[in-house]
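Let me begin by presenting the structure, written as structure tokens, before commenting on it.
All protein chains but one are shown in place.
And then chain A:
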Amino acid sequence: MAGVAGGNDFQWCFSQVKGAIDEDVAEADIISTVEFNYSGDLLATGDKGGRVVIFQHEQESKNRPHLRGEYNVYSTFQSHEPEFDYLKSLEIEEKINKIRWLPQQNAAHFLLSTNDKTIKLWKISERDKRAEGYNLKDEEGRLREPYRITSLRVPVLMPMDLMVEASPRRIFANAHTYHINSISVNSDHETYLSADDLRINLWHLEITDRSFNIVDIKPANMEELTEVITAAECHPHQCNVFVYSSSKGTIRLCDMRAAALCDRHSKFFEEPEDPSSRSFFSEIISSISDVKFSHSGRYMMTRDYLSVKVWDLNMENRPVETYQVHEYLRSKLCSLYENDCIFDKFECCWNGSDSAIMTGSYNNFFRMFDRNTRRDITLEASRESSKPRATLKPRKVSTGGKRKKDEISVDSLDFNKKILHTAWHPKDNVIAVAATNNLYIFQDKIN
């Protein structure tokens, strides 16, 4: 069966699943962000408990050359702890909102992780050698009596079991009054931006005690507030350009060369609202939950509640492509408002060649759209179809009338099983899909 993002023989198959199988899901184990690094060898996840788990891609096995290597746990560490702001009587959640990798410049790996208030730069380094033969301490590490030291020797490096250490190198705190929703590393590899509901700050990776405020949409009178910032990202190649999306469904592209404070946008992207589709919830479903530049830098993609839109940076008045993710939910908005599902923030991602895009939905469904063939596919991340190398069967939601075999009706969808976070390997057809507390890894079937 023809698939997406590949030739006619392309099919997605199950590779791995990480996480507990228990039906009772601990809140702290819910995955809140997923991110491949620049090479795709490392895959990082953050969860609501403030932990970061990094998986590393193992080389292909000679015994099973038809399979790509697997991802195994590389490092686990507690990134953020719950905090309490005594001045404001505010509890600060430890949930990891975003992880962003820095480009690798030496043997160590660096990533930025953030919760609602604080961003941290972590260094993940390997240690596979240990110095032995110290002069001042013995093999157990105890200090020697000075009078016992009668000779000098040079310590020797001996091999040891690989140990991966994660250490916080920088802590960027106290710069955000509102909840941080985005961080994005700049293409200059020196700076990065962080965005909360009303402000965007520009940081230097080496400097933690100050940041530049580059966007501030807080009105003088908070009663005049009509929109908030929902996501922000740096351009992949132009270090002076960034975009931010708003709760009103608009995207602003700013050029940092124009002014120190980029309150005035350089480009303003907005699609006129269709008046015939107006409802009580129009403002909610038009709010953009994620914005991502294409790898080429020519396009950007936005996700709102019901659709994904691809924009050409050279055309501001409408998107060049619109993909409906789950249009069948439009008639269910009232119920989704009642159970708060309408506020879910879905993310989206590009494949390495920008020929396909992926985003999540409910019932552990996720959707892929091929931009060239205009084909789309719905797949499910479930334990039932988690047999090794099992081909994923396309799923379909019946929107009315007779329900065909293997279709699922809208009313049968499980809205507690939502896929908000997905990631696509930067080079290969390998995807990581976060389904509540489980991380599914799928890959293409190499024929």
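The definition used in the following text is that a residue touches a chain if its C-beta (ideal position, glycine included) is under 8 Å from a C-beta of that chain, and two chains touch if they have at least 3 such contacts; residues count from 1.
Note that contacts and distances are computed from a predicted model.
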**Request:** Choose one: "Hemoglobin subunit beta", "Dynein light chain roadblock", "Pyridoxal phosphate-dependent transferase" or "Immediate early response 5 like". The correct choice is the protein name in UniProt for the chain not shown.
**Result:** "Immediate early response 5 like"
**Prompt:** Taking the entire complex into account, which one of A:Asp24, A:Asp209, A:Glu338 or A:Glu384 touches the absent chain?
**Reply:** A:Glu338
**Prompt:** So which of A:Ala26, A:Leu90 or A:Ala390 would be touching the chain we can't see?
**Reply:** A:Leu90
**Request:** Go through chain A and note every residue touching the omitted chain.
**Result:** 85, 88-93, 95, 116, 177-179, 197-198, 221-228, 230, 247, 275, 278-284, 287, 332, 334-335, 337-338, 340, 343, 411
